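Complex shown without one protein chain; remaining protein chains in place.
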Amino acid sequence: MMMLEHEGKQLLASAGVPVPRGKVIHAGSRWVEDIASGVTAFPVAVKAQVRSGGRGKQGGVRQVKVADELPRVVKALLDTAFGGDKPDAVLIEPWLGIERESYLSVAVDGRAEGYVVMYSPRGGVDIEEGPPPARYAVGAPWNFRVHEMRRVLQDIEPDYQWREKVIALAQRLVRIAAMHDCSTIEINPLAKLSDGALMAADAKVVRDEWAHFRNAEIHGMREAEKQRADTLLRDSLDMQHMYVRLDGDIGLISGGAGMTMAAMDMIAEHGGRPACFLDCSPGPTSTRGYRPAFAMLDGDPQVKVILVSVFGGGTQMQRVANAMKEVMAERKSKKPVVFRLDGTNVDQVPGIFEQFGAHNHARLEEAVSAAVRLAGRAA
Amino acid sequence: MMMLEHEGKQLLASAGVPVPRGKVIHAGSRWVEDIASGVTAFPVAVKAQVRSGGRGKQGGVRQVKVADELPRVVKALLDTAFGGDKPDAVLIEPWLGIERESYLSVAVDGRAEGYVVMYSPRGGVDIEEGPPPARYAVGAPWNFRVHEMRRVLQDIEPDYQWREKVIALAQRLVRIAAMHDCSTIEINPLAKLSDGALMAADAKVVRDEWAHFRNAEIHGMREAEKQRADTLLRDSLDMQHMYVRLDGDIGLISGGAGMTMAAMDMIAEHGGRPACFLDCSPGPTSTRGYRPAFAMLDGDPQVKVILVSVFGGGTQMQRVANAMKEVMAERKSKKPVVFRLDGTNVDQVPGIFEQFGAHNHARLEEAVSAAVRLAGRAA
Amino acid sequence: MSILLDRTNRVLIQGATGQMGTFFVEDARKYGTKIVAGVSPGREGTTVGGDVPVFASVRTAREETGADSAIVFVPPAAVLGATIEAIEAGCRLVVATADELPVLDTIEIRAAARANGTAFVGPNSPGIISPGKAKLGFMPSFCYKEGNVGVISRSGSLSYEGSKRLTVAGIGQSTVIGIGGDPVKGTTAAEALELFHNDPETSAVLYLGEIGGSEEVFVAEYASRAGAKPVAALIVGQTAPPGKKMGHAAALIGSKAEGHQAKIAMLREAGVHIANGVGEVVSATRAALASHAKATAAA
Partner (left out) sequence: MSILLDRTNRVLIQGATGQMGTFFVEDARKYGTKIVAGVSPGREGTTVGGDVPVFASVRTAREETGADSAIVFVPPAAVLGATIEAIEAGCRLVVATADELPVLDTIEIRAAARANGTAFVGPNSPGIISPGKAKLGFMPSFCYKEGNVGVISRSGSLSYEGSKRLTVAGIGQSTVIGIGGDPVKGTTAAEALELFHNDPETSAVLYLGEIGGSEEVFVAEYASRAGAKPVAALIVGQTAPPGKKMGHAAALIGSKAEGHQAKIAMLREAGVHIANGVGEVVSATRAALASHAKATAAA
């Protein structure tokens, strides 16, 4: 779960990382008075607080030189959509006198068996175009070694005073990541100010949602994420479903991330387009679990047909079949539903399906092909 | 540095430890309105927020059963001194239906080479009277083992469901201690509520002040501690001096904790009484460093004579002597000063002392004896 | 033969008395798995599945029953403690199927497993099965058949689907291992490949991967190695949009290299037999087996 820039910076500051002293203006707050009272030194940077990347290239960061201009710019940014969403807030910071921009990040990495630190002497919005950053594979957080990272940076960062500051910061960031269950902390740019001091000019912090049981902030972020969703989706998220909206018309209710993607791919192969990635396997395999999934897809005008594709191990198929029977009985929508259940106790499925006149396709290909056909007919 | 109960509980809550939902009323706030608006369910516990122990036995926790009584009790507690100080605040919490009180703490311990967890099946205010708690020596925080602690508790805690909850909490507390640089987290009582749930009914959390560079909260606590001190002491604390007020009349300016205590003990042996423990060694050994120490003791009516006792290694004595010369020249107070400097470059001291007519005692016994004599004469 | 799991493993179950533990005891024993002990602190002295004794600690369970492998069914917050107990008590194989485990906990468990020479499979994985011998996980038994293809999968249900397709086509499996959908894994694809490489019964490997992460780099590295066994691979997520987490924490395209196209190109370059979609799993595996037969004939 990605934190907004100002939230991430607050977390970093709490652990002693230098960040600019900023002021947050939330969308919908009485911002004009706030601005007038709070900002005295100019120029300032006004930064849209959004969860999607590429803000800088989309004009989401503006320089404001005089107080009079500030309200107009704040209003304009709060009214602009970035990556589909309007900002939750803007962050106003003193415009930094940056002498140099570097890049530093700490992230969870499978190859490193834990954390990896990445550093590039040149940061900024075009970081992806340049040579890949230097990589220090830390592994478990207590394995961070100042001297190992120094060896990694030896040849790529000639300014040794800066290098030492970067290493000390990397050590701090790895500690923060472990303490606060962050899977990524990216500082880009990491600014060298004119006095040589180091400052996190931007911050992208991603938290590990599964640490919600030991971190009240992460718990709160999960709740807030649900609150941001519309009612139908929220009910589905409450069932632990994993949902990603796509732009097709076949509503896919599936179990397991890999099988869901396999089904998506097969839909495309058959000339159809999935309306979503909706993995229901983490939640209850009962009526209670599937009800909100159907409610959401039934209520989505984009969805023309629903494909239920579940291949269960621990999930027992007679339970899923019984849940389907109940949901189908309750359901008002006339959208066609195609089933393909397989896995543990699948032999009990036909008997249950017979009771409500449903057909269980034996193979995924058949089910996908039927769904694509039905979607085409509905168009 | 000890946190107030409500601060400690907030820290614990942020890491997922169950604490009562409390309401804090700071001394000097418009508390009557606050109370009226915030507390609806009775009875409540009203708890004085103080840094000294033994609050419970001193009547610092009161039960209030009806809303009308609340303002009077809050006011009374805020006006009562505990261990010499009035509370900064009171904490109002729902009165818990406690089925059982246990004791759980995590603390830094030299013998354990790190952290130790202590648990007693019976907690509460009389914990020190009972048998010593069971001890699980964890060591480095990443060495906490659920199964090791289970073995420690096996014979002393027969309720296995409660035991498992306690172990999970201990694991959480060790993690919190390491994450947030706490040297002690003590939960007493650790309450078992009537529904079997576990709750931290009280919390004593001590932070490691030397982690101030990587923890903004600790940094803030240090600053707040200085702010609570009077101006003269604050200047001394700003020089990193370590000060403990005592009830005697010999103001002791010393270097090094062990030597300071040795001098205190020797003063007592000679029939005198030290006015303070004041270790100036961590700060600058310059005029700038010693000036506030003299200012404080000169300004303290309790102090009749000042004894300067420094035995320096890295601290070079000619520098200390020169600082003394300057401070003595500036000083307005007529309180007598007795010197005993020894250590690196002590051979240069007599020459410097000659310049302002001071005498450097060769042995601590002589200096102490002179100081005690002068204090007696001043009385 | 097979990897990590065969008829000799003596299995203990942590969290044996819960719903999942109870289901597993019955299902796995039916398959032939030797379940010798349960571990449930506080429930020691009882039994599960009729006659499997329950102990207070892994150490006692090992001492009393000779258990040498563990499967963990406890809530996410308790997985760290339970797996490390099994690892430090000297189990040679520890399987944790749990999802929703903080990645930091996986990092700690993996470090402990490494330090103790334990094979750790999981988390967020269906477990491991050596068809015809034993299973440590929830996979539906009827999907598998003993044979000579090693299967490695980042996804649970996809491994059932893939294995069933092989089985139906008459292609058996030596071992099917679910390495899990999290970014840090108890057993990586590289480690699983190495185990299959050294298993005489395995002739070829089927790798079921997905977009996101860098696990497939290992697969390509292995496949390019001289003397490597032939590898077939399916990478799902061709239609997944970049920057979105597709269920698994690791299934997120964070850079071009983590996308479907780049992975397929890299694997093809390394000589891996590519399945375009789950429908081609059998044909790609057949091709791998054929190339193994050719290599064996030539040798």
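Order as written gives the chain letters A, B and C; numbering starts at 1 within each chain.
Rule of thumb we're sticking to: contacts are C-beta pairs under 8 Å (C-beta built on N, C-alpha and C of every residue); 3 or more make two chains touch, one makes a residue touch a chain.
Keep in mind that this is a model prediction, so the values were computed, not measured.
Q: What shown chains come into contact with the chain that's not displayed?
A: Missing chain, whole complex, touching shown chains: A, B.
Q: For the chain not shown, which residue from B:Q171, B:N188 or B:S281 touches it across the whole complex?
A: Of the candidates B:Q171, B:N188 or B:S281, B:S281 is in touch with the missing chain.
Q: Of A:Q154, A:S194 or A:Q355, which one is in contact with the hidden chain?
A: Touching the chain that is not displayed is residue A:Q154.
Q: Can you tell me which of B:P43, B:G59, B:G258 or B:G299 touches the chain that was removed from the display?
A: Of the candidates B:P43, B:G59, B:G258 or B:G299, B:G258 is in touch with the missing chain.
Q: Which of B:I98, B:A211 or B:M239 sits in contact with the chain that's absent?
A: Hidden-chain contact among the options goes to B:A211.
Q: Which candidate, B:D109, B:D202, B:D249 or B:D300, sits in contact with the chain we can't see?
A: B:D109
Q: Which parts of subunit A are in contact with the chain that was left out?
A: Interface with the chain not displayed, on the subunit A side: 142, 145-147, 150-151, 154, 160-161, 163-164, 167-168, 171.
Q: At which residues does subunit B meet the chain that is not included here?
A: Its contact residues with the unshown chain are 52-53, 108-111, 113-115, 128, 139-141, 178, 181, 183, 208, 210-211, 213-214, 242, 244, 246, 255-262, 264-269, 274, 277, 279, 281-282, 310-314, 342-344, 346, 364-365.
Criterion: only the chains that are shown with their structure count from here on.
Q: Compare the CA centroid of subunit C with every other chain's and tell me the farthest one.
A: B
Q: Return the distance between the CA-based centres of subunit A and subunit C, expressed in whole Å.
A: 27
Q: At least two partner chains per residue is the criterion; list those residues in subunit C.
A: Subunit C, residues with two or more chain partners: 77, 108.
Q: Could you check subunit B for residues that touch two or more other chains and list them?
A: Residues 142 of subunit B touch two or more partner chains.
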